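Complex shown without one protein chain; remaining protein chains in place.
And now, subunit A:
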Amino acid sequence: MTQDTADMAAPAQQGKSLLTQDARTRKRNAAETRFKAYGIAALGFSILFLAVLLFAIIRNGVPAFTQTFVTIEIALPADVLDKNGNRDIEDIKKVSTFGYNPLIEDALVAAVAGIETEVEDGDLKKMLSSSAGAAVRDAVIANPDLIGQTIAFELLASSRVDGYLKGRVTREDLARDKNLDAAHLDLVDALIETGGVARKFNWDFILGSDASESRPEQAGMGVAMLGSVFMMLVVLLLSLPIGVAASIYLEEFAPQNWITDLIEVNISNLAAVPSIVFGILGLAVFIQFAHLPQSAPLVGGLTLTLMTLPTIVISTRASLKAVPPSIRAAALGVGASEMQTVFHHVLPLAMPGILTGTIIGLAQALGETAPLLLIGMVGYIASNYPDGIASGFLDPNSAMPAQIFEWAKRADPAYYERAWGGIIILLVFLMTMNIIAIILRRRFERRW
């Protein structure tokens, strides 16, 4: 700086026009432009990355919402499915999935009659998901009157056929694949033209349950979504009252002493403790010590509550602080007690801010995965819906982020696609919550 001023003081500009810049000014101006360009580049880079991330999610995830179905006419002969002929539901249940498979094979043979193919009749069923038999059986058990008729069923295609329609699987890929041959794909092409094979929107991906490793075409998010909902209920019911009570104490009543300091330092440090450490806490305290059931949404919710509390306390204290002292003074002035002042006047005015903070805290908790890994919500195959409220809290379940992680671990492109799709669902939830928070803030925020 001193060097600059010394230079400027020297009569360097003699005989030159003021309108042409000298070398030094040009250099400084160039440095200015460069510096600004770095800033724009950094900002552009961040936004570009956001765009790439969103593009990757949407491109890879959207196909998960559609699924390939094969429509075939299946004959349901009474002499196979109901030998006694009295439509007794117990007798019908005795026919296992294996009893239905030959019927499906016959139907497939009939469907491809007239199409020239190298595929042997027995191998035709490789085009279908291995869940096909169970799907037909469930339909028959739900409605025994179908027996004896020929019904058009819409059955899930196998994940490789589905991948072919989505451009994920090519004929070259199948050269060494024992689950499907290129000849099957020719058959699929022919069936697409007749309308026997088609891609449709798949509600089961959003509402259905997880499936075993070999049946990606059947897996869905629904049960894990319920697990997340139960967990968020626990978090909401515990962290909102505890967080608000703690903030009220610290902001309105706490005397200035070392205990209050200790609590405050504690809260700000907890906000920065890695989430995996909360997982360890949950494992040691709730499962090892208190013997609560492993993998239960209740335990997940308790663990996430402890993690979310600091966020809620910090935002609640900010909104309590924003209520002007004149409100308190006025309430105290007309004879309200301190407690009445806080609960009748300050708290209602701070409520929009508190709710906004709570929703944002909940959104954070909803997307958190690491603590759930430790309390066993990963690795569990969430294939059954909970039976009721109590079992929703206490029975093993998964949660949305844990389910996504589980799918990503299965190392199968069909499951990768579902993991991306699951992320879209998760982000839709998070976006909704954040938009609600923003609307609340816009609508009710007061500036004093």
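The rule is short, and it goes like this: contacts are C-beta pairs under 8 Å (C-beta built on N, C-alpha and C of every residue); 3 or more make two chains touch, one makes a residue touch a chain; residues count from 1.
Convention: contacts and distances are computed from a predicted model.
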Quiz item: Can you pick, from "ATPase AAA", "Phosphate transport system permease protein", "SpoVR family protein" or "Lipoyl-binding domain-containing protein", the UniProt name of the chain not shown?
Solution: "Phosphate transport system permease protein"
Exercise. Tell me which residue among A:G39, A:P102, A:G122 or A:P324 touches the hidden chain in the full complex.
Key: A:G39
Self-check item: Selected from A:I151, A:A318 or A:L427 as touching the chain missing from the view
Solution: A:L427
Practice problem: Name, in rising order, the residues on subunit A that touch the hidden chain in the full complex. | Solution: 1, 4-5, 8, 28-29, 31-32, 34-36, 38-43, 45-47, 49-50, 53, 56-57, 60, 241-243, 245-246, 248-250, 253-254, 262-263, 266-270, 272-278, 280-281, 283-285, 288-289, 306, 309-310, 313, 337-339, 363, 366-370, 373-374, 376, 378-379, 401, 404-405, 408, 416, 419-420, 423, 426-427, 430, 434
